[in-house]
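Left out: one protein chain. Kept in place: all the others.
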Amino acid sequence: MTVSVLTRKGAGSTGALPVQPRPVESRGGTARATAAEPVLAIESLTIGTGAVDLVIDVSFQVAPGETLCLVGESGCGKSLTCLAAMGLLAEPVRRRAGSVRLAGTELTSLGDRRLREIRGRDMAMIFQDPVASLNPVQRVGRQVAEALVVHEGLSMRSAMRRAIELLDRVGIARPDERANAYPHQLSGGMCQRVMIAMALACRPKLIVADEATTALDVTTQAQILKLMKTLQDETGTAMIFVTHDLSVVAEIADRVAVMYSGRIVETGPVDALFDHPAHPYTRGLMDCRLHALSAANGRLAAIGGTVPRPAARPIGCAFRPRCPRADARCETLPELRRLFGAQTAACHFPGAAR
Amino acid sequence: MSLRFVLGKLLRALLTLVLAVTFVFVVLRMSGDPVTQMLPDDTPASVVADYRQMWGLDRPLPEQYARYVAGILHGDFGFSFRDDRPALDVVLERVPLSLELGLTALALTIVLGIGGGILAALKRGTSVDHATMAMTIMGHSMPNFFLGILLILLFAMTWRILPSSGVGTWKHLILPAVTLGTSYAATVARFTRSSLLEVLNQPFMRTARAKGVPFRRRILGHALPNAGIPIVTVVGLRLGALIGGAVVVEPVFAWPGVGQLLVNAVAFRDLAIVQTIVLLIAVTMVVVNFMVDITYGWLDPRIRVDSGEATA
Amino acid sequence: MSSTHAETVSPAKADAPRRRRRMPLVMVLCSGWLVLCVVLAIGADLIAPYGYAEQSLLHRLKPPAFLGGDPAYLLGTDGLGRDVLSRLIFAMRTSILIAFCGTLIGSTIGTILGFLAAHFRGWVEDAVMLMVDFQAAMPFLIIALAILAFFGNSFGLFLVVVGFHGWEVYARLTRGLVLQANAQGYAFAIRTLGVHPLRIYVRHVLPNILSVLVVQVTLNFPEIILLETSLSFLGLGVQPPQTSLGLMLGEGRNYIATAWWMAIPAGVAIFLTTLSVSLLGDWLRDRLDPTLRTAQQ
């Protein structure tokens, strides 16, 4: 209960998001990256198709060297948010509103050509299914080198030399031989390393990893997570890491944004979120987590029901039908409000005991 | 490419060939006594008996089959009673003309079919796409003999700018080649479009976009090499349709190729000619299929290279 | 061009089920033509103004009524004074009958063989697939010609030969779909419940793959019409005095310069029929595609 009092106070003093100060308006869209400036700033992003909104009013920022985890179950709009950040949304899904700024440059107003020059150079993406995400009829070395040829104007020869170095750096043994392999000759974990090498090729400011370890075995996942952390420490790249697995969040995140049915329902530093989840959905996710080293037999505190389809989203708080705490107030949409510290939640009763 | 792969395909090709020879043999034997069919009706009975012995028709079937195969291997395809010459000679002298027509139509198909298909796929949903697809479905539905007659009516009889039949100059080639190529090109265009669209939806195409690869490079470097594999296959495998089409189109334009010969031979039941042509086409198709398989393996590293090398 | 606009459903329209449910105009026209064909084929004796072999040497080579010919002969007459319209109607009856029977024969044989191959695997599958390969490798027109040459032409044989066209596609499709359902799909799950395979195939698998087979029918049917008309056009299929669309076109070819109305109507009829079935097939495929189907029905 004390939490909810705090919330109201917090809400009164700071109001709704944006949580972090907006970057100074820069004229002409020229990048003026200062230390305080976030690498990526997404504001009021809404994505939809037909009459349905799939992502609604999503805002967040990622600082240099920081890892932001986007968490939520399938159909929450995590992947679409990432694709929108990369400017990769494909018809019939499109961005309806909102801005995406990369190091101060507004991406949504850029033409195809400028956007393409930025993709792969300033921001790169890693996908869930590494084998299918590589061209099956091209050698992997060449695929890594292509980014360098396209963005840095290297010849294929020198790009290949760099590609081999990159493969070495992501922990592929005998990189000069493996560069000549085709994707189907490599394991899933190896292909994901190739994808990472490809993403790193032009030293991007931001890497977006969409369920990058979900399809991998536990031991491989551990290796890839470790590799990504190490590389991030070395390069200072900002990272958005999409996952549905809270254990992976605990491994890699600095900050977390929890999404539910197209909206962000809670954000905060990873420790705060794990120690005192404020939104009932976050709390529910925490409770139905299974961990081999902690849990014993017994009933799980499951969240009843399922994620609503975007077309059949309830009015007000979308989590209302599944929420143990919901009452009449929840028929009005709760705004994201700051709680203590940097933690925010979109709930009328944040942190309330069940 | 592994030797195993090539040998496997070769075995399949040979098996198909054996099947074709057996098919002809069985049909030939089932359809009645070849002696009475191949000899004029008024042949005396003693001559028939002599022929039966000479051709080994009094022997058991397996032996007959062995003799038949041996004969074919020695180039003995029987005698054309209409020409009174070895059937093989009659057929072979028609082959160059049919090749000329077929290859022209094939070239037309590849340019129009693959080009149109790529164009339609890249301009998906636009009027270019719709127009191309409308044309392909019309080309596909149009009986080629009817198209041929219409073309003759227009170009040869009404406007009198092209000859209606026969061989000679390149002008004689235009109408038959266009007629023959149309429906084939339509099939190829539709297939090209759909396989390219499928590739464009693959995850690796999204990777290429995420990498910032320019459009042209994405299409030329990533999409077409992947879409090309099924396209090559279908162009090769559907070659049978082109051969079948030639059989119909050649008589329409009085093009003295193998197709016309076959139609006449069937009409006059000149069986030696028919079996020669059937076997010739079988060999052609088997060779083409074999080449397609090999090309497929050569284009697709998933087949070419032994899989299963390393783990992370 | 508006025709093809209607056949492809743009994603924006996909969200409006109301609009999708209505049949596009082209499809209405196609269905209309096919219904007309079937009506003409069934009621040919009642509808046709003359018999198909009824000659009137006094009225030879009359142009169609609308081109100043005799109003008694709507589409004119041929070289033997036979009414082109009546012959066209009877020709359509023959061609459609052959295509219908042919499709039925090919689809039944192919589907059954496909099921057998997928169920028994082993040498049964090898044998079926070898035949499929052979059939797919040889141009069917050549096989048909060879059989007709060796056995001579009779209507029954011709029907059977034409019927075999395309069986291999049904066999391959069915085998693939059944294997898929058996390997990781519902059919396997139901098998583990202890349900008899025959019951699985009849009650579960067949209804599920029927839509694919129906689409294949719409591809196969025009091909059979083209095959029959091609053979008849060459004089190797349907024999006079019977008539078929191909035969009419073949007979009219010699008069093309003087009496084009003998050949052109038959050609147009073939074209419209194959076009209608193909367009309907395309449309059907789009509608039956589960990825395009809305989640709720």
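Think of it as A, B and C in the order they're written, each chain with its own count starting at 1.
In this text, contacts are C-beta pairs under 8 Å (C-beta built on N, C-alpha and C of every residue); 3 or more make two chains touch, one makes a residue touch a chain.
Basically, contacts and distances are computed from a predicted model.
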Which one, "NADH-quinone oxidoreductase subunit H", "ATP-binding cassette domain-containing protein", "Alkylation response protein AidB-like acyl-CoA dehydrogenase" or "Cytochrome c biogenesis heme-transporting ATPase CcmA", is the UniProt name for the chain you do not see? "ATP-binding cassette domain-containing protein"
Check the options A:Val307, A:Cys330 or A:Cys347 and report the residue that touches the missing chain. A:Val307
Given C:Leu130, C:Val195, C:Leu272 or C:Leu288, the correct residue touching the omitted chain is C:Val195
Which positions on chain C touch the chain that was left off? 184-186, 189-197, 199, 203-204, 207-208, 295-297
List the chain A residues touching the unshown chain? 73-74, 217-219, 221-223, 225, 244-248, 250-251, 253, 270-271, 274-275, 284-285, 288-297, 299-304, 306-307, 322
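Everything that follows uses one rule, which is that only the chains that are shown with their structure count from here on.
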Looking across all chain pairs, point out the one with the most C-beta pairs in contact. B-C
Interface hub residues of chain B, defined as touching at least two other chains: none
Of all residues in chain B, which touch chain A in the complex? 202-204, 206-214, 217, 221-222, 225-226, 229, 299-302, 305, 307-312
Parts of chain B lying in touch with chain C, wherever the complex brings them together: 12, 15-16, 19-20, 23-24, 27-28, 30-31, 125, 127, 130-131, 133-134, 137-138, 140-146, 149-150, 152-153, 157, 237, 240-241, 243-244, 247-248, 251-252, 262-263, 265-267, 269, 271, 274-275, 277-278, 281-282, 285-286, 289
Sort out for me which residues of chain C touch chain B in the complex. 1, 3-5, 8, 10, 130, 133-134, 136-143, 145-152, 222, 226, 229-230, 233-236, 246, 249-250, 253, 256-257, 260, 263, 267, 270-271, 274-275, 278-279, 282
